[in-house]
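A quick write-up on the structure given underneath.
Heads up, one of the protein chains got dropped from this complex, but the rest are sitting where they should.
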Amino acid sequence: MFDFLSGYDLLGAFWVTVQLTLLAAVGSLVWGTLLAAMRVGPVPLMRGFGTAYVNIVRNIPLTVIILFTSLGLNQTLGVSLGSQDFDTINFRLAVLGLVAYTSAFVCEAIRSGINTVPVGQAEAARALGLNFTQVLTLVVLPQAFRSVVGPLTNVLIALTKNTTVAAAIGVAEAALLMKEMIENEAELLLISAVFAFGFVVLTLPTGLILGWVGKKVAVKR
Amino acid sequence: MSGSSVLYDAQGPRARLRNVVYTVVFVLALVALVWWVYRSLSDKGQLDWEKWKPFFSGSEAWTTYILPGLKNTLIAAAVSMLIALPLGALFGIARLSDHVWIRVPAAVIVEFFRAIPVLILMIFGNALFSEYTSVSSDDRPLYAVVTGLVLYNSSVLAEIVRAGILALPKGQTEAAQAIGLRKTQTMTSILLPQAVTAMLPAIVSQLVVIVKDTALGGAILTFPELLAAVSPMSSYYGANTIASFTIVAVIFVLLNFSLTSFASWLERRLRRRKKSTGAVLAPAAVGGTESAGATV
Partner (left out) sequence: MKLRKVTAASAVVLALAVTATACGSNDDKDSGSSGGGKKIAIGIKFDQPGIGQKTPQGYTGFDVDVAKYVAKKLGYDEDQIQWKEAKSADRETMLQRGDVQFIAASYSITPEREKKVDFAGPYLLAHQDVLVRADDDSIKSPADLNSKKLCSVTGSTSAQNIKDKLAPKANLLKYPTYSACLTGLQNKAVDALTTDDSILAGYASQAQFKGKFKLGGFKMTNENYGIGVKKGSDLKDKINKALEEMVADGSWEKAVKANFGPANYQYDPAPKIGDVKP
């Protein structure tokens, strides 16, 4: 029944999906936190930049962003991210595109987390003489992160599924393999089912484990 | 924490000076970036009038490629939303049922469809329609796209509905029970009406997700939506891919930005109107309630 799987590197393709997810997750957590900091910070221009960035990026289809990283950044602006080989370049560009897109959602999640921290916390911190960076990094963000594990998990799951868009610039992840298999094999429904199952295996445990972690670390108020 | 200004002190002369320095550095960095992009684009001839002309002189490009694509994008998004909304409400309520045999299957279905990429759901829908129905090949891509979007988004909407109902104060249910309403009555005449108002902004911003996701149908199912219009358009106008994608991206941003603006206007309006006791679920806050749908 599963003869059609032979000759295809299914695990390899899903491994690329996992790599894309993990790298983009780390990148978008960092960039998304920075964006959130800009949006609540004292410099008006940075606030404006953060708002504009989030509003533009999250309204563009991811496919366009991914294609832009390759067509625009690489083919026009000449950014090659330290590699000569197109396969490597496009993998890195896909990570970059996913980071650019996902960080907008990370930023919004963290901002909603900052809103759940009681005003008294920040006021007390300021009364102690802490400056903005210290208030944010020592007092507010640690509490905010604990309350947004749930939303961030959802963003991570969405990111896992969004890596399929990297197929648009030829990154050999799961969706590209699926497309190739559908072109060559007859068992369309079975192939879809196998790949659907693969994604369920990747995303469901993530949701369950992080959901448990979220409950564990949540600040009880 | 409402105003962000609680995070920092009122600014004295030194803080203001520091802000000015930060602003200047930031502006310089941005300008340098924009200049570099501009120089590279114009060096490579990507800003040549020839590449942009089709969009700004004459309406051919719009009437042949862009507007028909936009129309299909809007149709697919609207139909998906209209079908997904009642389905989502149904599953959201089912997940709150007291009966295990309703609650558990509903939960399994919702979690399953949320875990699978929409693209795979669309391909699956396309195969279903061509194997088992007599839908004409003209309509099939639309049907497949709508199927994929409905399956995914109704499970996300189910979570929004569930979160909206759970966010209502417990007193509402208790009061309803105290005056002798049955479970169905409590749900339909007390909880849902309040939850619907609270959920509206979140629902509208889910529409943005749907609009963006129609683009997946163009890539793989030859559904002639807005993004798919770029391919014949850029080949006809001498490979002006950068210009074509930019124009299409701007249209998406404008379209979705007006939707999100509508969502936040709705949110403000509902918040001001103190009629409902339930908290308003802000688009971002939907993710905030545990295990609610990510609007990504």
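Just so it is clear, A and B label the chains in written order, and each chain counts residues from 1 on its own.
Keep this in mind: a residue touches a chain if its C-beta (ideal position, glycine included) is under 8 Å from a C-beta of that chain, and two chains touch if they have at least 3 such contacts.
Fair warning: this is a prediction, and the values are worked out from it, not measured in the lab.
Novice: Would you list the chains present here that the left-out chain is in contact with?
Specialist: Touched by the chain not displayed, across the whole complex: A, B.
Novice: For the chain left off this view, which of B:11, B:57 or B:189 is in contact with it?
Specialist: Answering carefully, the residue with contact to the hidden chain is B:189.
Novice: Thinking of the whole complex, not just what is shown, which of B:46, B:206, B:246 or B:260 touches the missing chain?
Specialist: B:46
Novice: Using the definition of touch stated at the top, determine which of A:59, A:74 or A:103 touches the missing chain.
Specialist: A:74
Novice: Tell me which residue among A:17, A:33, A:90 or A:147 touches the hidden chain in the full complex.
Specialist: Residue touching the chain left out of view: A:90.
Novice: When the complex is taken as a whole, what residues of chain A touch the one chain not shown?
Specialist: Those residues of chain A that touch the unshown chain are 67, 70-71, 74-76, 78, 84-86, 90, 167-170, 176, 179-180, 182-183.
Novice: List the chain B residues touching the unshown chain?
Specialist: Interface with the chain not displayed, on the chain B side: 44-46, 50, 60-61, 63-65, 79, 82-83, 85-86, 89, 130, 133-139, 143, 188-189, 192-193, 196-197, 219, 222, 224, 231-232, 234-239, 241-242.
As a convention for this text, only the chains that are shown with their structure count from here on.
Novice: What whole-number Å value describes the gap between the mean CA coordinates of chain A and chain B?
Specialist: 16
Novice: Applying the document's contact rule, which stretches of chain B touch chain A when the two form their complex?
Specialist: Going by the criterion above, the answer is residues 1-2, 4, 6-9, 11, 15, 19, 22-23, 26-27, 30, 36-37, 40-41, 44, 46, 111-112, 114-120, 123-124, 127-128, 131, 208, 212-213, 215-216, 219-220, 227, 241-242, 245, 248-249, 252-253, 255-257, 260, 282-285, 287-296.
Novice: Within the complex, which stretch of chain A touches chain B?
Specialist: 39-46, 49, 55-56, 58-64, 67-68, 71-72, 76-78, 102, 105, 108-109, 111-119, 121-123, 126, 131-132, 135-136, 140, 147-148, 150-151, 154-155, 157-159, 161-162, 164-165, 168, 175, 178-179, 182, 188-189, 192, 195-196, 199-200, 203-204, 207, 211, 214-215
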